[in-house]
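What you see is the complex with one protein chain gone and the rest in place.
Labels A, B and C are assigned to the chains in the order they are written; within every chain, residues are numbered from 1.
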Amino acid sequence: MSELFDPVLAAGAVRAEVSDAAWLRALLDVEAALAAAEADAGMIPREHAERIADVCREGYFDIAEVGAKSVGVGNPAAPLVREITAQVGGEAARFVHFGATSQDVMDSAAMLLAKRALEPLLEDLEAGADQAAALAREHADTVQAGRTLLQQALPVTFGFTAAGWLSGLDAAARHLQTPRLAVQLGGATGTLASLGEHGPAVLAAFSRRLDLTEPVVPWHTERSRIAELAGALGELCGVIGGITRTIVLLAQTEVAEVRERGPAGAGGSSTMPHKQNPVAAIAAQAAAAQAPGLVGTLLAAMAQEHQRAAGSWHAEWRPFTELFRCAGSAAYWLRTSLERLEVDPARMRSNLGATGGALLSERVTTELAKDTGRLTAHDAITECTKRAVAGEGELADLLAADPLVSKHLSRKRIGRLLDPATYLGSARVFVERALAAYDEGRGSP
Amino acid sequence: MSELFDPVLAAGAVRAEVSDAAWLRALLDVEAALAAAEADAGMIPREHAERIADVCREGYFDIAEVGAKSVGVGNPAAPLVREITAQVGGEAARFVHFGATSQDVMDSAAMLLAKRALEPLLEDLEAGADQAAALAREHADTVQAGRTLLQQALPVTFGFTAAGWLSGLDAAARHLQTPRLAVQLGGATGTLASLGEHGPAVLAAFSRRLDLTEPVVPWHTERSRIAELAGALGELCGVIGGITRTIVLLAQTEVAEVRERGPAGAGGSSTMPHKQNPVAAIAAQAAAAQAPGLVGTLLAAMAQEHQRAAGSWHAEWRPFTELFRCAGSAAYWLRTSLERLEVDPARMRSNLGATGGALLSERVTTELAKDTGRLTAHDAITECTKRAVAGEGELADLLAADPLVSKHLSRKRIGRLLDPATYLGSARVFVERALAAYDEGRGSP
Amino acid sequence: MSELFDPVLAAGAVRAEVSDAAWLRALLDVEAALAAAEADAGMIPREHAERIADVCREGYFDIAEVGAKSVGVGNPAAPLVREITAQVGGEAARFVHFGATSQDVMDSAAMLLAKRALEPLLEDLEAGADQAAALAREHADTVQAGRTLLQQALPVTFGFTAAGWLSGLDAAARHLQTPRLAVQLGGATGTLASLGEHGPAVLAAFSRRLDLTEPVVPWHTERSRIAELAGALGELCGVIGGITRTIVLLAQTEVAEVRERGPAGAGGSSTMPHKQNPVAAIAAQAAAAQAPGLVGTLLAAMAQEHQRAAGSWHAEWRPFTELFRCAGSAAYWLRTSLERLEVDPARMRSNLGATGGALLSERVTTELAKDTGRLTAHDAITECTKRAVAGEGELADLLAADPLVSKHLSRKRIGRLLDPATYLGSARVFVERALAAYDEGRGSP
Partner (left out) sequence: MSELFDPVLAAGAVRAEVSDAAWLRALLDVEAALAAAEADAGMIPREHAERIADVCREGYFDIAEVGAKSVGVGNPAAPLVREITAQVGGEAARFVHFGATSQDVMDSAAMLLAKRALEPLLEDLEAGADQAAALAREHADTVQAGRTLLQQALPVTFGFTAAGWLSGLDAAARHLQTPRLAVQLGGATGTLASLGEHGPAVLAAFSRRLDLTEPVVPWHTERSRIAELAGALGELCGVIGGITRTIVLLAQTEVAEVRERGPAGAGGSSTMPHKQNPVAAIAAQAAAAQAPGLVGTLLAAMAQEHQRAAGSWHAEWRPFTELFRCAGSAAYWLRTSLERLEVDPARMRSNLGATGGALLSERVTTELAKDTGRLTAHDAITECTKRAVAGEGELADLLAADPLVSKHLSRKRIGRLLDPATYLGSARVFVERALAAYDEGRGSP
């Protein structure tokens, strides 16, 4: 959380949902829900639970002070409980945090935070997917050079390219829509010993109160939920990383097929006024690039022992928060980049001519292969194409002059075969499939 | 793949499913299925497809030679196709690999490999979970010191500990049971251009033939499937890492609550004949520790551009294979460790006495708190406990002598409160919940 | 940067050295030094450089505003330059940031930050090493069970254990003492084109002014310096992770050989008043556990293209700052843990008896091997030891009763061989070597 860097590195609405204030709010909500649940279960007087809830809702808590006092025990829940207890006062004070342990509160708060942070994250993601869908629809017939290994290959359409983006965003969003977000409640070692017979009832009520899932057993050292969340956020970042890498490449000076048209000042360079940098896509990549390390740290922290881990649990807090900040920023910038995207169909078409027809040599190969077999055709066409690339003539002419080729294909046929716009295969079908799957909420299996 | 290290580092049946031979088999199966699918769609003569299938099934292919020839194009599919084509010969040769690109074959083979490797992996995992369930059931009443931050805390049962293990293994297994394993088929740039009108029909038939999912669109640079698989395998390794870390700790000389009783020679030390090392748990940890880095590498490799990535795609092969090898090894060794596990209930009970009753001071706190409020009680009990730990007397005596405590609790009551066996809260309920969820295939939400 | 979590997760004095304010200070210092260097080279009037320096030193700059304005260009240097320029005003304003590009300023500031942050980091590290040295010296004769694979093995001394810690801290400190911290100055594409003939002179003066190294060439996309720094900080965290893991294990209830004796409130548990958690060691581990992911992110970000990278450069800022925060916290907590460490030699001695003499069975093996060969001896002693561990008798008795053993060793000799205190090999020599190497600043090669 940095005022200097966050506007670029942690952009969007997710940041606020995992801020210090959001953590404090979640911790307080958890303590209030715990007392309420204990009242629900008939363990503690309702009025005391309400008093606790009042303090948690309306009391003032100094984040820095809570933080400073956390060094003694190693987590902020403990000093916060002390402070709540002091503010509650009287009889009710006895029931603050009753039967719970610090990790119950921290973990439940983290799950609450995740739930809250996923909302704006999914919103940005959906807006990005909508934009990708719109691009796919609008440019279903916009011919573009397909590129493999950064070399022009067969033609595609830009709509087809965007349909691939849509499919990835859709997959990432679907993965994030059903996280396993469960409350944590077990007391000191997970047995809920101090709740006596009421343990299960309180656990159920606590889950209802927080609108989180009720786990079968406490999960203080069973961190599969954290791992699944991390994996899904990592996947999202990876998908965004791929899309924005492509955008940045398409926006290169020499390619210039897309450009980000942002508000005044966006994408300008301090020293090179002619540049129009795809700043949003670049910021998305910077954010997405954080995910592998953060996911790795969370996975490594799963080696948690006994009933509460010494260090591995504490090691989760930073990457958990950071991963949300980075994924949120990636989603925000991806959405922004797609919303700013200006597509240049004319440039796409003219770039297709860069190889003088060589782009469609595979098509000639395929056609020729019907008569000669693939390998023979491949070798013949390769030879002509290399000569064309080396400047010995137009590919069509060289092919027409080749004895093997001319034996099977006429000059006119060769010309038709080398026309990019007529060789798009199932590109349109795929665009329609991607749009339909998205519209119907099916995703791609 | 190392004859020297694999028996420890890549143990179990998964290794063979991702070996060079398995990759070759999968690549050949994919080529056969492609030809068959094209015959299904009426594109190529059935007899040619069958000829191709025969060669793929029965031909001899030299792995080292295919590998050696792959340096020219950068992947082994291309030279393999050449070799298949040569062996097929005649008319049918024209239809080998028809309309496909190398990545179609590599990716489809990877998915096939994943499907095949998941079988033994899930088998070991299930066997491990069964064993954890048996331990949970058998030791539902075996009292054990709960430990937080590696310090003894409130009592639990070993059954409760094992129920936590079960819950984690169950979650990891469920996550792995429904991977998104789809075929890849798009041709040079994903449009299936060379299949003409037949693209969708061939794609559907190809998926049926390989019993893999049909994707909505080609996913050459949309790697969410790889990411989800990686995340799930990473989660599995994390869960296993946590369990086996606990086992190794419980097996410490000074704790000695469990021990691995392996076959002759297992766990011995070359220089210290008295040691009985928990070798299986240690090997599981070594395998599990590889996952964060491998998952991170696969997530980072998702930044794939255009229609085929230059380098990021190639960067997947090693960690994809390795992650299966490591997860397989972790699952194998976890199962082995649990099967070898010898539990010592007497030692568990005697370890509970290590703190002279201090373990249950929270219980006294809770009881006292009913009269004094939690904070006051906490402070009073902390004081007595510190004196007990410092050797000033038995905790029960010190408590009985404390003016505040003795005002509210009798000596006899204090004694009962400090008896570990009577303070297990919902431990048994949780064991039953975990077993029921596992037996009914529900898992923990 | 979190008021809630930083006191635990980013403790110590390093945090402030990489804060927003520290970044701002460094950026301003860089701009001032640049102008001064240009005056040194005779490019711009001295008075203008002084005016710029005055503003950089005394002006007020709103961090949040600079941050907010950075979204347009993607880095905070650009809006800061605008603000400095506005504040400088007049003739001098023309020379603010003259000839430089944003990355020049950001990278040079990062190097300055690193230099400043390394000071308190190395101070904590040295204090930790001093403490390790004191423990090694003080406990050179304190016998302790050596433990391999968490099983008791041959005896060591605690001084020997601490000498190993010292050696690691020493190595990490030495690695951090000579970082390659160079200024960055190249202008838009690294050629210093707008400085005309003055480029090299300005570069040299700029380096002198900032007391940073002068690079041979600009390094906008050559990030070996970042990688080396990251590697050294990662190494430090790893060393600390190992030491504190050992401390946490030695502090276990069942081992209890060391304990952290912190100020009132430190290490207490909110629900278990008898516990004395090694909070400092735990916090050190949590901090150290962040390093592998952060180092990985910085290494992955090295794939920087052309003359300035799109995204990979931006991806460095967060992990660069975080890695310092985590390493600083790890060093602070390590130092704190060692300073709090209370050693219990009596408990170390009594733990040595846990295996009834089996600990020294290797010694008997070695002795016996002189007569029988190692393998024969090994097998015989293993047999006896297993029976001893299984409770069939004292090891000494069982050995004396063994025909092979008794043929070569008397009962009395066996007794002497099984006395731990007399079998410490070169432990003392190694302690002295480690202390001497540290005192003489040699380290371990």
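The rule is simple: contacts are C-beta pairs under 8 Å (C-beta built on N, C-alpha and C of every residue); 3 or more make two chains touch, one makes a residue touch a chain.
On a predicted model such as this, the values are computed, not experimentally measured, just so you know.
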item: Of B:P120, B:G164, B:P218 or B:G267, the residue in touch with the unshown chain; value: B:G267
item: Which of C:R374, C:R387 or C:R413 contacts the chain that the document leaves out; value: C:R374
item: Residues belonging to chain B that touch the chain removed from view; value: 1-9, 11, 20, 23-24, 63-64, 66-68, 70-78, 81, 97, 101-102, 187-188, 244-245, 248, 262-263, 265-272, 277-279, 281-286, 289-290, 292-294, 296-297, 300-301, 310-312, 314-315, 317-319, 321-322, 326
item: For chain A, residues in touch with the removed chain; value: 145, 147-154, 248-249, 251-255, 268-278, 282, 292-293, 296, 300, 351, 354-355, 358-359, 361-362, 365, 378, 381-382, 385-386, 388-389, 395
item: Residues from chain C at the interface with the omitted partner, ascending; value: 82, 85, 93-99, 101, 146-150, 153-156, 160-161, 163-165, 167-168, 171-172, 175, 180, 182, 187-196, 199-200, 213-219, 221-225, 227-228, 230-232, 234-235, 237-239, 241-242, 245-246, 249, 285, 288-289, 291-293, 295-297, 299-300, 302-310, 362-363, 366, 369-370, 372-375, 423-427, 429-430, 433-434, 437, 442-445
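Keep in mind that, in the parts below, only the chains that are shown with their structure count from here on.
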item: Chain whose mean Cα position lies farthest from chain B; value: C
item: Euclidean distance of C-alpha centroids - chain A vs chain C, Å; value: 32
item: Two or more partner chains touched - positions in chain C; value: 248, 268-272, 277-278, 282, 292-293, 296, 300
